[in-house]
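Shown below is the structure under consideration.
As you look at this complex, bear in mind that one protein chain is not there, while each of the others sits in place.
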Amino acid sequence: MRFTKIAAIAALALSSGAMAQQTVKIGFITSYSGLNGNLGPYMERAVRLYLKQHEKELGGVRVELLTRDDTGPNPDKARQLAQELVVRDKVNLLAGVIFTPNAMSIAPIATEAKVPFVIMNAGTAVITTRSPYIVRTSFTLWQSSYPLGQWAAKKYKTAYTLVSDFGPGWDSEDGFSKAFSDGGGKVLAKVRVPLQNPDWAAYMQRVKDARPDVLMVFIPAGKTATAVMKNFSELGLDKAGIKLIGPGDITTDEELPNMGDVALGVLTVHHYSAAATRPANKAFVEAWKKEYGQNETPNFVAVGAYDGAAIIVDAIHALKGNMDPDKLMAFFKTWKNPNSPRGPISIDPETRDIIQPEYLREVKRVNGQLANVELETLSAAEKDPWKEFQKKK
Amino acid sequence: MSGYTAATRIRWTEWLPWIAALAFFFLMPEYLSLGARILIFILFALSLDLILGYAGIVTLGHSAFFGLGAYTAGIVSAKLGVQDNFLQLIAAAGAAAALGAATGAIILRTRALTLLMLTLAITAILLEIANKWSSVTGGADGLSGVTVAPILGLFKFDIFNRTAFLYGLGVLFVAWWVVRRIIYSPFGAVLTGIRENRARMHAVGAPVYGRMVLIYAISATIAGIAGALLTQVNQFVGLNVLGLEPSGDILVMLILGGVGRLYGAFVGPVIYLIAQDWLAKQYPEYWYFGVGALLIAVVLFAPGGILGLADQVRDKCLRLFKPRSSAKASAR
Partner (left out) sequence: MILYVISVGLSVTMGLMGFINLAHGVFAMAGGFVLSGAMARFGVPFPLAVAAAFVLVALGSIVFERLLYSRLYGKPELAQVLFSIGLILVSMAAARLLFGDQAARILLPEYLRGQVHFLERDFPTYRVFIIGFSFLIILGLWFGVERTRWGAMVRAAVDNRAMAQSVGINTRRLFMLTFALGSGLAGLGGALGADILPVQWAYPFEHLVYFLIVVAVGGLGSLRGPFIAALLIGVADTACKYWTPEFGAFLVYAATIAVLLWRPMGLFGVRA
């Protein structure tokens, strides 16, 4: 009796060993509630879509996505979640994260536990320097604001900047004003607005009185942008001849319908527009609508996660499921994707940050809907300018 | 409200939480970061219970002290290079105590809505300062680079949070001891008197205002220590420690456990944080619904919180098993 039992157990062990399907666990931390809680679902959907589309490349490896809600900019909660994912659930990778403080607090865990951390959204330039195990597939604010400044300096003489008072806002302000003044323009004033600000009228009035040629605005993507647009036109700044520009966060694709005609003509610089006509994007948007509903549209938050999933899948494929952290990082550093919905992208081996094209876009009406139409490519492969400047120091 | 007239000797049931905590440490080593978080919030809840449950001060601004403690510990470490964990705690306690005494002296003359508003306004100002003074506090990006030297030179804060848990447990134990002594002392009786009938306390000649400021400052100190612990465990401070949320959360946790009884502060956070940990994973978007509904239910049907319910259940059971003596009791 006992012998049969042992034999049975042994047989079971052997057989499961032979058929062992490898599982790669990804600890996915983002925000489903709280401030900007609507962005978390975009990221998760993008990742799942990619995984679904590219099952074959995984070569039989199963990917398990463990999703966690950090409930907004709560670094201690994010850190706790990351620590549990690493220690309790033994994930191979950490991914996601919208808010900079969350990313910063998770960084030491990635380093200590040697778990690669793929940042799919948080955009403050300094984040990737916090841990050698961080790679970013989203963007930095310098990447969009610096070329914006360069372009604006060629056409306009004076500018006024209005940004939200937090990390990405400061980055955007710095990037833009440096490029603008280096290009010969004059920045009349740099104003920082509290993040939780309901009323823009006073600030807009001030801008109007200052009479700049161009107003550069950065606020977090979403309903704040709509409020800014409305105030801009309500106070008649457009009629006063002031042009509204900014990084693409101010005209995100999913918020455009809410803005109405006040957004027409706004020029932005960004790496992604859902209206882009390249085939890879058309396929992406189509697949998105098919999977999630005809009225849904992806945005730059989604594409950051989509490419984040791409880098992970490519790594699994190349390393044949061997999730050794250092091998993963080595792979990440040299990754290229010529066919991303945003165009050809790659990772900078020195900084582990993303290199991507930046486009100048204008809000126009296409087929009855508002869209960010890409006018020209300002930079085919923009590295993060802030880090470039750091090197020169 | 039971408890404060009881003997000062420690009943055997009071050792249960500590035994449970140690059991948790050995049996569930993978959940220690959640455990550490629970311990910190128990400490925070204790501090709130001192003023809410015992002195009757309703405040939504307790996160001011929590956050101040957290930032002080963080700044002292990251900007001034002080690595010793006890020094960090002392700095945080000192800052929080100072703020508690200063604000308490000014605002405790007011009541109800005015007091509530003032506590909110103070917290809001602290939040603004933390946000703007980013060279010192890291602003919206948070303060990183906080390091804590190994405790007593031996126990490093590791990724498993073993040290963090035991350290937190130790601090909590000391605080619990202190709080317990306060509650069961003549000072504690004065507090309860103030809560129950302020006019009469004045008539009896008790220095009401002075006592209230004192307890407010003590409560602030403990809250500050809790905040410092959070910083030490996470080695990071974010703006969220100064928001409305910690104040609201801790109020909910305390009500859940039961206000005005020492152990409500233990039960509440345990249940709330564990539920949050589990539910927020399953249904992150519906978490608030459950909490809100629970809160309403507790207020309407179980004002004594869980421990209050437990008391009622216990009384019912006793009545079942000893019908004769309870008949005598109800006949009185």
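The first chain written gets the first letter, and so on, giving A and B; residue counts start at 1 in each chain.
Quick note on the criterion: a contact is a pair of C-beta atoms (placed from the backbone, for glycine too) under 8 Å apart; a residue touches a chain by one contact, two chains touch by 3 or more.
Since we're looking at a predicted model, the values are computed, not measured.
Trainee: In the whole complex, not just what's shown, which of B:23, B:80 or B:106 touches the removed chain?
Mentor: Spelled out, the listed residue whose C-beta touches the missing chain is B:106.
Trainee: Among A:227, A:287 or A:329, which residue is in touch with the absent chain?
Mentor: From the options A:227, A:287 or A:329, the contact with the absent chain belongs to A:227.
Trainee: Touching the hidden chain in the complete assembly: which of B:136, B:149, B:189 or B:244 does that?
Mentor: Of these options, the touching residue for the absent chain is B:244.
Trainee: By the contact criterion defined above, which parts of chain B meet the unshown chain? Give residue numbers in ascending order.
Mentor: 52, 58, 60, 106-107, 109-114, 116-118, 120-122, 124-125, 128-129, 132, 244, 248, 251-252, 255, 259, 285-289, 291-296, 298-300, 303
Simple rule for what comes next: only the chains that are shown with their structure count from here on.
Trainee: With centres defined as the mean C-alpha position, give me the chain A-chain B separation in Å.
Mentor: Chain centres of chain A and chain B, defined by C-alpha means, are spaced 37 Å apart.
Trainee: For chain B, which residues count as touching chain A in their complex?
Mentor: Listed in rising order, the residues of chain B that touch chain A are 30-31, 33-34, 37, 128, 131-132, 139-142, 144, 158-161, 230, 233-241, 280-281, 284-285, 287-288.
Trainee: In their complex, what parts of chain A are in touch with chain B?
Mentor: Going through chain A, the ones touching chain B are 32-33, 37, 40, 67-69, 71-76, 79-80, 83-84, 86-88, 100-102, 104-105, 107-109, 112-113, 124, 130, 165-167, 194-195.
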